[in-house]
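The complex is shown incomplete by one protein chain, all other protein chains being positioned as in the whole.
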Amino acid sequence: MIKVNEVSKSFNNSKVLNGISYEIKDGDFVLITGENGAGKSTLLKILIGLLIPDSGDVQIDNFNVKKDWKKISKEIGVVMSNERSLYWKLSGRENLDIFGGIYGVKRNKKKEKIIELLRYFNLIDHIDKPVENYSTGMRKKLMLCKALIHEPKTLFIDEALNGLDPKATEEMIFYLNKLNENGLTIIMISHILHGFNDDIKIMHLKDGKIDFIKRMKEIKNNSNGDIYSYYSNILSEGEK
Amino acid sequence: MMIEIFYLVKKDLKIRSKYKSIWLNMALTPFFMISPYVFSTKLIGTESLSQEVLIGTLLWYWLTQYFFGVGDGFGEERMEGTLVTIIISPVKLSTFLFAKGFDTLIMNLYLSFFTFLFFIFNGIKINNIVPIFVLLLISGLYITFFSFFYAALALWKRRINSINTTIQYFLGVFSGMTTDIGLFPIYLKAISYIIPLSYLISIGRNIINSNFSNNIISFLILNIVSFTYLFLGLYLLKKVENQTRKSGGWESW
């Protein structure tokens, strides 16, 4: 369970987040959307403890993220948007070995887990190639593997679908849907909205506040299946 | 913590193994960098002076590696693009720095082996090589503590790293890398006494001249000074970590 309580944050006298409160239950899949500058990445960074809010707090499973962020780090997985967050000179296997070790995964379990993840994400044929030789899609998948190596309860993802071709995007969304169906809590920032399961929640941020939270099913019903038109309307009319 | 250090050191060694030139550079550069100072003494000074300058400059070279490896550890990781990945992992900043210290120790032992070899080929040997080797091993710990403080400063005031090399030279000169600090005037000695490297060089020179008993006081003061830097470094590191988490400035330099 993640409890966000009246979180606010400013940078250089500019309010980025303004009193955000929300509860994310175990097993939820929350898609955070919003225009550029709406505060999405700022909120995600506060949730994972990388950023401290000016006021308010975040609790993950009764741990205070501000104080206990290192304790919590073993229970969460994070996929940042930066492809360079892997060691490019090392292979996929070596990256997972290192990060698995850092996250405390036991040796024998880690070996199995590496093969399992790389097979699941269709990277097994590239297991010993250096990451610098991977395509963008392959790197994004490996970043996901890295975030899952220690079997976290919650996965945080910051715009991992950017730069992927349609097929790779579809693949990633398929994997994420499956992981969520198996019980993983996912909080994800994304501009891409199609392909997700109907019961995921969409949290739309605007001007540092939660504009609305709706289920994908509801949005699809209201938009006659054209989610992007629905969003265009929201942006132009400011619907709540 | 030890497991985390193991994997971080493993990571650095694995990445370094992909660049063959680094190993060549590390084997040869120390000899070339410190030999002008050592050969100068060979031409115009006594044999014991050559050895004293060798141990002084080698220990200074160790310091430079720690200032690059530990002191600039965060900067290196940021340039690689993996700093945030490490920050959000279970690894504490202090653990990260200790890992960098251990990695630097391994590399320093590697380069010292070749450095001694080259100097022996050129007719400059070191007396009491085994105690000197033990000194080098333990100096790794004390210089790591000193570098901690510098690393915390560098994380706080990022641009300090631009003058990393400058600071290294000043530390080397004032710690007596080429000159016994006993010959310095009092106002220079005052600076020397707050640099852990000064004591290490003094101990090393005493070992070369087989004056082992003179080392006890130096060793005690070395511990006091080094641990002071360690605690200051840890305190500053915690402060800077909180500050950076508030400002969100992990990726800006």
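In order of appearance the chains are A and B, and numbering begins at 1 in each one.
Basically, contacts are C-beta pairs under 8 Å (C-beta built on N, C-alpha and C of every residue); 3 or more make two chains touch, one makes a residue touch a chain.
The definition used in the following text is that contacts and distances are computed from a predicted model.
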item: Name of the absent chain as recorded in UniProt (options "ABC transporter permease", "Succinate dehydrogenase hydrophobic membrane anchor subunit", "histidine kinase" or "Biotin-dependent carboxyltransferase family protein"); value: "ABC transporter permease"
item: Option touching the unshown chain, where B:Asn25, B:Ser210 or B:Gln243 are the choices; value: B:Asn25
item: Touching residue (missing chain; options A:Trp88, A:Phe121, A:Phe156 or A:Tyr231); value: A:Trp88
item: Absent chain, residues of chain B that touch it; value: 19-22, 24-25, 28-29, 32-33, 35-37, 39-41, 43-46, 49, 53, 57, 79-81, 122, 159-160, 162-166, 169-170, 172-173, 177-180, 183-184
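In this text, only the chains that are shown with their structure count from here on.
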item: Separation of mean Cα positions, chain B and chain A [Å, integer]; value: 40
item: Of chain B, residues touching chain A in the complex; value: 3-4, 6-8, 10-11, 14-15, 18-19, 80-82, 84-85, 87-92, 242, 245-246, 248, 250
item: Parts of chain A lying in touch with chain B, wherever the complex brings them together; value: 11, 42, 45, 48-52, 70, 73-74, 78, 80, 82-90, 94, 97-99, 101-104, 130
